[in-house]
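The complex appears here without one of its protein chains, the remainder shown in place.
Up next is subunit A:
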Amino acid sequence: MKKIMVCCGSSMITSTMAINKLKQAMQDAGIGAKFIQCKFAEVQGKVKEERPDVIVPTGALKDTLTDDVPVVVGTCFVTGVGEKDTIEKIVEILKK
């Protein structure tokens, strides 16, 4: 089971959109995934508790606060441009 942390400004709107897309993508890739949904401001604290395999912020989150957990920016799940490449990147990290 892989852990994916999806975050956005309020943990309500854009992260929900991204999780919806990722759920389908993970199913298609045959990866069992658990999602953690939180706010940007909470990432620093939650990373330590949850130890996710990858972090997908809908905005450009800096990776200085993520304890070496890889970050793949998921703005595309909101704009609809370039979703495929991003999903491939995430799958690649999770399959390692």
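Note that in this section a contact is a pair of C-beta atoms (placed from the backbone, for glycine too) under 8 Å apart; a residue touches a chain by one contact, two chains touch by 3 or more; residues count from 1.
In this text, contacts and distances are computed from a predicted model.
Participant: Just by its UniProt name, which of "GvpL/GvpF family gas vesicle protein", "PTS maltose transporter subunit IIABC", "FtsX-like permease family protein" or "Extracellular solute-binding protein" is the chain not shown in this complex?
Facilitator: "PTS maltose transporter subunit IIABC"
Participant: Please identify which residue in A:Cys8, A:Val47 or A:Ile90 touches the non-displayed chain.
Facilitator: Checking each option in A:Cys8, A:Val47 or A:Ile90, the one touching the absent chain turns out to be A:Cys8.
Participant: Please give every residue of subunit A in contact with the chain that is not shown.
Facilitator: Given the touch definition above, subunit A has residues 7-14, 16-17, 20, 37, 39-42, 44-45, 57-62, 64-65, 73, 75, 78-81 touching the missing chain.
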